[in-house]
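Just one protein chain is left out here, and the rest sit where they should.
Just so it is clear, A and B label the chains in written order, and each chain counts residues from 1 on its own.
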Amino acid sequence: MRYGMLIDLTKCVGCNACTVACRNHNGTPSGISLHKIMKYEVGKFPHSKMKFLPMPCMQCENAPCEKACPIGATVKKSNGIVEVLADKCMGCRGCVAACPYDSRQFVWEIKNYYEQAPVTLFEKRKQKEFQKGTVVKCTFCQKRLEHGLEPACVSTCPSQCRIFGDLDDPGSELSKAIAAGNARPFREDLETNPSVYYING
Amino acid sequence: MNLETTILFILCFFALAGGAAILQQLIHGFKKTNLCDHYVWGIYVQGCFFLSSLAAGVLIILSVMILLNIKGISRLAETGSIIAFSLFIGSQILLGIDLGKPSRAILMLKSKNFHSPLTWDFYTLGSSTVLCLIYYLGILPQTRGAMLAWSLLSLLIAYLCLSVHTMFFLSRAKGGYQTNAFSGLETLLSSLLGGTALLMLSGIQMRLSGLLLILAVLLLGTTASHNIALLRQNHNSKSVLILNLAIVLLLLVEQSTEKFLQAGSIVTPTAGGSIVALTAAAASLVLVFIEKFNAVILPQRESILPEPYNQFQDKSPYRPSLKEINVLIGCFAICAFIGYGLLYVKAGW
Partner (left out) sequence: MFKKRKSTYDHVLSEMDFNEDVFGISTYQWQEYSNSDTDEKQTLHGICRMCMQGDCATAVHLENGVVVKVEGREVPPNYGSLCPRGNSATMNLYNPYRVKTPLIRTNPEKGLNVDPMWKEVSWEEALDYTAKKLKEVRDEDPRGLAVCEGWGNRETIMRIPFRLAFGSPNEIGAHGSLCTVHYGTGLIHGNFPISVVDLEHCDYHITLGRSIGPNIATVPGTRKLTKALKRGMKLVVVDPRSSYEAAKGEWVPIRPGTDLAFLLGLAHSILFDVKIYDVWFLKNRTNGPYLIDDQGDYLRDEQTGKPMMWDLTDGIAKVFDAQFGNIALEGTYTVNGTEVKTGFEHIKEGFRDYTPEWAETISTVPAQDIRRIAKEFIEHARIGSTIEIEGFSFPFRPVSVNTERNVMNHRGGTYSDLVAKIINMLAGAIEVPGGCLGCGYRGPEALAPGPDGTMMPGYEAKDRPFVFPPDIGMHSFYPNSHTTPHLAAHALADPEKYYLTYEVKAWLNIGGNIIKYNANPEQYVNMMKKIPFSVSIAYHMDEPTIMSDVVLPEHSFMERSRVAPFWPQHQAASYEVHALQMLQRRQPVTPIYNTMHVDDIFTELAERIGILYGENGMYDYLNRDVDYIIKENGLNLREPYLLDINKKHTLSDIHELQVKSWKFGDGETMEDLERDGNIVKWQPKKTAYNYYYHPDNQTRHEFYIINLKRTADQLRKNLEKHQIKFPGVEDDSIVFDLYRPVPYWVPSSEFGVSEEYDLWAINWKTPYYSSDIGGVVGNPWLAEIYRKDPWEAVICLNSTTAQRKGVKDGDRVTVESRYGKLEGLVRISELFHPDAVGISGAYGMGTVQSNPLSKEGPLFNRLLTTKEDTLDSVSGGIEIAPCVKIVKKGGLA
């Protein structure tokens, strides 16, 4: 069982519903997002286009962050997800420096969403789940997986560009779609063996 | 009260002020610093690398001298071990306060993940500190064998400490940027340069300017060749190069007014050093500091992601906040206090 994801870039419209859904589900503190979309342009006028690259954590098989952690707070679980044990992390940010996908974030401080206002009821509950001075990262919404749901970014996508499933199962919808779309992971040359594949678009 | 006690009290005061700044950092976290997602490591880590680099340099010089059985260096070795010890303490303080949760650092002993450069850092810094302390306290048996063992161990561990610091940003490795992980000749040379400079500035009665010159020339060689090889790329060490040239010139000037390299000894037991030499030494420290800036902070300026994905990412430079500078200077003050204090005690002032 190795969880993986396929993102079809021909369908992605760069709306960031996934990024906000991630915040919606995980309640990460202000300024911290476990998901991001890199937006850029290609071509020169009049042949220019917007392009987008949504990036959850790649959950690499050969994770540089796991190697970089001196205290064993980053572990790769048997289901393929790379997890940070928040109670162990000492906040050295070696993993943040080591990740070639910029997927990890350090909780510098826990600020309120509405900066100059008191904390909202939502945050009162969610801020407890985060420790200042530790590192956080995307875990494919582990809590949702336990209930048989897909990660928040997958289920919310308006253009339905993501497929989630088991990479180890060649019959799964995910594996078939990866094969059919000739999907490759991002920055393959770094040999991190990521679990997130992209169909070029 | 004599001069030395006055100095001690002054340093004590600054050390306490430094301690207060450090405590504030520990309690309030990173709120008032300019560290952010773009620059996760700032002048704390830079300072740590700087201090440990100097300390390792001193330690390497000492152990090489002992290995080569050079005579008359006991005073030098004593001073050197004190300096190295205080600097190692300082670098570990800086490393510690840079952590999000410093109290958990001790758990590194349990996890033993030797894939991580930080683990090596932890162990090498720790053991180097212990080695220095051992020498200072004089618990080392005065036999040749023990000294050899000590110096060999120190040499290896200090060198390992240095090389590990070249490994931290392989995630940003592209053609041209410090892909020489373990060889790190530049790092070694600048560390030795800094160590020598520090020894010169510590007022020992020994002439080290010749050694400084040789190291400076060698460093110039490697930096220059690095720059030539990467002519088209905007390589980091331009400022280092310029400073390096300045140091070489200064020392050449100094040497030309004195007897140049008296036969058989680079290190001569004459009075401390001329103003020119001391200026060169101070400049060397600055050079090492800038080199560490280039090693720690400059690589973070570029985006982690390659082009074109990083097209609109923030590429502004890093400026340390006042709080960070305070803490750094405070830490230097603590090092100075510890070092001076230990000297004070040893000399029975």
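Things worth noting here:
Just so it is clear, a residue touches a chain if its C-beta (ideal position, glycine included) is under 8 Å from a C-beta of that chain, and two chains touch if they have at least 3 such contacts.
Everything numeric here is computed off the predicted structure, so don't read it as measured data.
Residues touching the missing chain, restricted to chain A, are 10-11, 13-17, 19-21, 23-25, 27, 30-31, 33, 39-41, 43-46, 48-51, 113-118, 120-122, 124-126, 152, 155-161 (touch as defined at the top).
The working rule: only the chains that are shown with their structure count from here on.
The mean-CA centres of chain A and chain B are about 38 angstrom from one another, to the nearest whole unit. By the touch rule above, chain A contacts chain B in their complex via residues 38-42, 51, 53, 64, 66-72, 88-94, 96-102, 105-109, 131-135, 187. If you check the complex, the residues on chain B that touch chain A are 29-31, 35-37, 40-41, 98-102, 104-105, 107-108, 110-111, 113, 115-119, 121-122, 168-172, 300, 303-306, 308-312.
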